[in-house]
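Mind looking over this structure? Questions follow.
Below is a slice of the complex: some chains, not all, each in place.
Chain lettering (A and B) follows the sequence in which the chains are written, and residue indices restart at 1 in each chain.
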Amino acid sequence: MHCGKCCNLNAMKKFIHFSIASILLFMAMAMTVQKKQRILFFGDSITQMGVNPGGYITRMNEALKKRGLAWQYELVGAGIGGNKVYDLYLRMDSDVLAKEPDVVVIWVGVNDVWHKASFGTGTDPDKFEKFYTAIIKKLQAKGIKVFLTTPATIGERTDFSNPQDGDLNYYANIIRRLAKTNNCGLIDLRKTFLDYNLQHNPENKESGILTTDRVHLNDAGNSLVADEMLKAVTGK
Amino acid sequence: MHCGKCCNLNAMKKFIHFSIASILLFMAMAMTVQKKQRILFFGDSITQMGVNPGGYITRMNEALKKRGLAWQYELVGAGIGGNKVYDLYLRMDSDVLAKEPDVVVIWVGVNDVWHKASFGTGTDPDKFEKFYTAIIKKLQAKGIKVFLTTPATIGERTDFSNPQDGDLNYYANIIRRLAKTNNCGLIDLRKTFLDYNLQHNPENKESGILTTDRVHLNDAGNSLVADEMLKAVTGK
């Protein structure tokens, strides 16, 4: 014979338990919300265009929404046209560290190679490695997870007859080595783009497959990059 | 009714006064010694060679000794061959700020211009200005007095027919403007060298007047630079 009080007490207990659970759940959710991963994309004009409609960062956002993962990630674009590796280094504090990202995806190198021929102001490979290393060290010292991206293309011909292919391959090798040495993630777009072109560029065209102008991404290019990047940073 | 004690006291007082004065004097001297001005020369191979026997920094030290001013100044060389403005920026913390100089003399620009033609890896003028400004700001934020030096020469012909003359004049103009804008001292070696060559290079030779190889200083060059720098940094 349970008396009303007991029931009352039990009910109250249940209510309290429920309330606490609710609060805890709410707190957990709040914490989860607060813990949205901030991923910053640090690069040149290709990344600057990445936040445009149809751009690779925009597409990643859309893909995250579709998959119901939008609440987990915040994507931040930090690309500036014409940037070389030392330009990234110069603006790290204001444009990266100040934004307290959890993850930084570095994508640089095209201008370091290209500007040799077009302006005489490219970057020597040893300096490229030095500045790149300095950036990685500074990010890792703040506990930021770092991904390195190889420069995709200056010309889409698949027989390595694009004028900058030799240098791009060389700088891509530097980046691959840096990723290994510094325990960074690697997004090997140079390889991805070549593989794609070997399949989809039978006429050995200079552009129009993944780029509009040998360098900047067309729709297919933005889509391919979004896929690769998403795989890398979400791990799936 | 002066007692001996009083006399004693007075004597003691005097002694104490004298002692304190002595100590203060000693401290003052000690502080002066401690306040030896540390002047750091921040640059490329020309500055790296400046600390060699006969180099311009070595000559400044010798001149200071002759004038009995050696106890006032400590000269520190911080030149590395092949450095461009962004290389200086990258190694500021370790090579300059860590040495706590009172004065920094920046001399850079030859490689920023020269490497355009020789390696395709010079520095764009807008980037040159940006990095140079960043260096000045960082030094001045620490209360360091900053002197800027214009690039002297890549070729000593006086009719502006040395291949890099146009760019050197342009970058020298940037540096002159930066000195004005940022309240830095200016050591205008480009002007000094041209004036000297107009007097001493009647055959319009490429090198051999102030340089061994169009760029690096011979004895006359080191001597001229030592004079100009000494005038600037000691103010006499």
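In this section, contacts are C-beta pairs under 8 Å (C-beta built on N, C-alpha and C of every residue); 3 or more make two chains touch, one makes a residue touch a chain.
Computed from a predicted structure; not experimentally measured.
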Full count of same-sequence chains in the assembly - 2 placed in this view: 4
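Following the convention adopted for this analysis, only the chains that are shown with their structure count from here on.
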Contacting residues of chain A [partner chain B, same complex]: 86-87, 89-90, 115-117, 119-124, 127, 130-131, 134
